[in-house]
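Only one protein chain is missing from this complex, and each of the others stays in its spot.
Up next is subunit A:
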Amino acid sequence: MHSFVQMLSRRVLSSCRTHRNVPRIHLSSRSLATEADVSAPSTSSGIPPPSAPKAKKEAPKHTLKTAVILNRSPIITRTPTKFEKSYHAYQSRIQRALHNPFPSEFYFKPGSLLEGKFAAEEREREREAFGRSGTGVSEASQSDGVLEVLGEEEVVKPMPRVHEADIKGDTKSLDRQGERNLYLLVRGKDATGKEVWRFPHGDVKPEELLHDAARRDLHAECGDHMDTWVVSRNPIGVYQPSPSEENYIFFYKAHILAGQVRPDGKNIQDFAWLTKEEIESHVETEYWTGVKDMLSDF
């Protein structure tokens, strides 16, 4: 709560600061409006053409690029830690000791086979929670009798949580590391022309909005055979490769829902789906410091 108020006040202060610094060469005062003062939302994308030419003699020329952080969100739930598991077991023990007596006459016909099966299973669960107590021999024979009559049910085994891609370490697989967030890293040329591991990026056309450019660039570099969804119109981060040049890469978050990357071979030589730590080991140090805060930890 306190931090939220602080963040709000900081934003107000910074906007005041930029107001003072912006050169007053804009012809209309509306261009100094803050983000609350927004034009009516239009459903069609595309910027309306500027009404008057802007004299930008003082402001330096900058190039915009968009990059996409394509995320495969977790497929399976997180494994609880040892402490969490034991705490859950402890709490279920207390629940088992204190819960209301089960009205078995309401749920089962008295003396039916199903009631016997349920009673046997309950005894098993009680034994697991509290350990063996009293005469265990007679109970065991009773439960075996019931189970024999009912017969073995067809138990459908669920898929294992560890996929074979985990064992092989196949970084191109989208089934690997089901618990974690996987991000697409691509091997291609960066701004300087060096072959590096980076996120897929591309240029922005003159009259194109950034989120549309992000989507177009992603499909241009990684192929059409991916079902992706760009989360929002807002970028999640910005990176300036070299402090001297006015080139900015705006990052957009997207999710992959189906399909796989098909590199064209021209811009992209290779790709990999990596977790946050693996990205750190693949990517240049400067790039990593610029990008690491946008990624999810787990």
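Operating definition for what follows: a contact is a pair of C-beta atoms (placed from the backbone, for glycine too) under 8 Å apart; a residue touches a chain by one contact, two chains touch by 3 or more; residues count from 1.
Assume contacts and distances are computed from a predicted model.
Only one chain is not pictured, and the protein name UniProt records for it, out of "Phosphatidylinositol-glycan biosynthesis class F protein", "Mitochondrial ribosomal protein L28", "Integrator complex subunit 11" or "Metaxin glutathione S-transferase domain-containing protein", is "Mitochondrial ribosomal protein L28". Of the candidate positions A:A120, A:L184 or A:V230, contact with the unshown chain belongs to A:V230. Summary of contacts with the chain left out: across A:W197, A:F250 or A:Y287, the touching residue is A:F250. By the touch rule set out above, subunit A reaches the unshown chain at residues 3, 7, 11, 14, 18, 31, 35, 38-39, 41-45, 47-48, 50, 62, 64, 73-77, 83-84, 87, 90, 93-94, 96-98, 100-103, 105-106, 130, 158-161, 163, 173-175, 178-179, 209-211, 215, 224-227, 229-230, 233-238, 248, 250-251, 255, 257-260, 293-294, 296-297.
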